[in-house]
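Note sheet for the following structure.
As you look at this complex, bear in mind that one protein chain is not there, while each of the others sits in place.
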Amino acid sequence: MTEVDITSKTIDGIGPHGVKVGLLRVLGPAHVWALGVGIVLVGEYMGWNFAVGKGGAYAALIACWFAGILYTCVAMIDSEVTSTVASAGGQYTQAKHIVGPLMAFNVGLYLVFAYTMLEAANAITAGYLVSVVATMTGHEGDLNQRPFIILVIMFLAWLNYRGVLATLTFNLVITAFAFAAILILFLSTSGIVGAGIMDHAALFEGHALPYGWIGILASLHFGLWFYLGIEGTTQAAEEVRSPARALPFGTLAGIMTLLIAATLTWYVCSGVLPWEFLGDGVNGSVAPLFDTARLSGSTGLVWLLGFGTLFATLASANGCINDASRAWFAMGRDKYLPGWFGAVHPRYRTPYRAIVFLVPIALIFALGAPLDQVITFSILSGLLGYTFMPLNIILFRRKWPLNSIKRGYEHPFHPLPAIMLLSLCGVTFFAVFLGYGTQLVAMIGFYIVVSLWFHFWRYRFVNRGAQFTMPWPKPQGY
Amino acid sequence: MGLWNWIEYGAWALSAAFGLHMVLDWLRTDSTYPEDVLTSSREGELEAMAEEHKVTS
Partner (left out) sequence: MAHYQPPAQGKASQLIDVVVLVVLTVGALFVPIWLGLAGAAKSVTAPVANPTWESLNQNAAQAARYEALGFTPESAHDLILSRFDYSFSIGALLTMIVVIVLYYFLILRFSEVEYREVISEKFGE
């Protein structure tokens, strides 16, 4: 080991066991909330309305609530495991300790892809928003969106590179703004404050369920978009001051916030916009809350929701960079990926190599693929991850029963949430199959190939026993 | 040459600046610190400390 002066000002934060540079523990529960809600809230500003197109407005509401149940299970299960396995990498580290290395490798990739694709989708949307603003302010012709897409990714990567506290404080502010914008829009269009413009009954007349019951199933695909990413709160585990308390608190507060935001969003948009327009996220309503504000006739609301949409995309992309880089870093640290990625910046205390490496990857996706493809890949990776979670919690409870280790939070009604989550995942797989069966098979083909690559080649570089870092007793049954 | 063309160039320039800053800082960091210091982070630090505490008390 190289000699390092421990009184050095530039290399501080000496930890136990010869650890010199680790991630910084600076975050509180509010940052966890901002990370979770910040990633997801953009789903309320764009993307969820594809669910309306898939089955009509009522189908979207049913999908919204079913997905809400699915994610409540996710949040509860996640809170229990992560309050116990508190480490960067989140579900990846959970899988490593509970299911096994290959599962962990797959879960790590789900996380990185779900977040990097979502980041790309956000950057595309931000670029589109800038072009809308340009047109509104009288710019002639089409604006080149590429520099703005690149700027969003570069700026947020730079922010992440410079330190986690500033990054997530920034997220807290813009997420709170975007959430408040939804509340204000609801108050001012529903007739609670001033005259309402809602007309659910007339707008739904003759179009209650345009596809019948199969439409409800199909819309579940994009119903996930209301909440996708809330599970990312676990990635902050190594940077939170008190993980056993802050993570369950932040995550559960986050899912409650989202249930409110999702239902309000559906209520506001479906009461103002006709479903064919609302449900077509390409030729119709790209940003439904923004379009609702446009119909309200209030310039103030248009600007508020315009900024809300922009902030939501930035908050989401920001959180995605944070989460994807933590997962990539954690895998590098364990040599699941080249160990070079497991480095922490000595001054900013961030996984800087992982952050820099993922920038060009995000740019490839953002500049090279259409939006709905990118969203679908993100949803698919997320969905594979949610299918892993029930398996994870069942094995966790079996290998370490309740009183064998200390848990920061114990979720109620086990194994009911796990079974519910598993069956909802099955239904959602079918929904994805209805529209995007080829991508589903291509994606799983990809994971099978990399799994074989990992098992037969990459795993040789991994230290066997040392990767199990939790101070737990031996699991039961081994 | 409208306002938005200038904003476009501004976006390119800012992107390049942020990117350049990251890359330069990355290269400088890599050449300043030894590799085993940079990659000395270990999983489960906090748990390891808690465990030690229990053993010594």
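The chains carry the letters A and B, assigned in the order they are written, with residues numbered from 1 in each.
Definition applied: contacts are C-beta pairs under 8 Å (C-beta built on N, C-alpha and C of every residue); 3 or more make two chains touch, one makes a residue touch a chain.
This one's a predicted model, so the numbers in the text were calculated from it and none came from an experiment.
Contacts of the undisplayed chain with the visible chains, over the whole complex, involve A.
From the set A:Leu185, A:Leu224, A:Val272 or A:Ile393, the residue in touch with the chain omitted from the display is A:Val272, counting the whole complex. On the side of chain A, touch with the chain left out of the figure occurs at residues 53-54, 99-104, 106, 113, 199, 202-203, 205-207, 210-211, 214-215, 218, 272-274, 276-277, 280, 283-284, 291, 294-295, 335, 337-340, 357, 361, 364-365, 368-370, 372-373, 377, 387, 391, 429-430, 433-451, 453, 455, 458-468, 474-475, 478.
Quick note on the criterion: only the chains that are shown with their structure count from here on.
Interface residues of chain A facing chain B in the complex, by the touch rule stated above, are 1-2, 4, 11, 15-23, 25, 86-89, 93, 134, 137, 139-140, 143-144, 147-148, 150-151, 154-155, 157-158, 161, 238, 243, 330, 333-334, 339-340, 342-347, 352-353, 355-356, 359, 467, 469-471.
On chain B, the positions that touch chain A within their shared complex are 2-4, 7-9, 11-12, 14-15, 18-19, 21-23, 25-26, 29, 33-52.
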